[in-house]
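The complex is shown incomplete by one protein chain, all other protein chains being positioned as in the whole.
Then we have chain A:
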């Protein structure tokens, strides 16, 4: 195998590449050289104010059939009502997630309200329950992208990857002040290149396919519904102040 590797690299090196990658003259750290020589361009971003950011995000993600609800501090009640109306029996959430305390506290107790189910086991211990007995999953999210109407998730031990993927309904709470204009802006602002997590995701709408006659059908393998709770806190919306930078306590936890 090492042989194959050497041969492939040698064949590539023997080509008259544009930069100096002549055998024997490689820099001690090829990475540094290739990274600094990589093309750069200004950060692609737009000067949209808070309202426009929210508006574009909303239109973008609604266009791909996500449901967006503006919520306030009683968002758990609103979520419970939305799920109850759909006949969901339960909602799985990460008990160590950043929004879990608020969710539990605000969750109504009336008859017929979906049950809150903590998702705190390794997948090996809860695979069946997650696949077969879960109607909805709840997660926080890291940011929103206005240009494309995307949610940005970095799944964590508290809110693992499959929680946003396996249940037929995925519910997300997004703080309006976490919406940025583009992915490029977000990567730059948060210094992603230095701190990529195991899994980073952009989610734009529920799962879909156009494999049959280019006709969109929803809920193929991932969630059939995506419910976005868009919370505008009173602190936000102070003119054209840019969204908070990366490491607020909330996003560090999420």
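In the analysis below, a contact is a pair of C-beta atoms (placed from the backbone, for glycine too) under 8 Å apart; a residue touches a chain by one contact, two chains touch by 3 or more; residues count from 1.
Note that in this section contacts and distances are computed from a predicted model.
Engineer: Which name from "Pyruvate dehydrogenase (Lipoamide)", "Iron-sulfur cluster-binding protein", "Electron transfer flavoprotein subunit beta" or "Cytochrome c oxidase subunit 1" does UniProt give the chain that's left off?
Structural biologist: Per the UniProt record, that chain is "Iron-sulfur cluster-binding protein".
Engineer: So which bits of chain A touch the chain we can't see?
Structural biologist: 1, 4-5, 7-19, 21-22, 26, 30-31, 33-35, 37-39, 41, 44, 60, 64, 120-123, 127-128, 131-132, 145, 147-150, 156-157, 160-162, 165-166, 182-184, 187-188, 192-193, 196-215, 217-223
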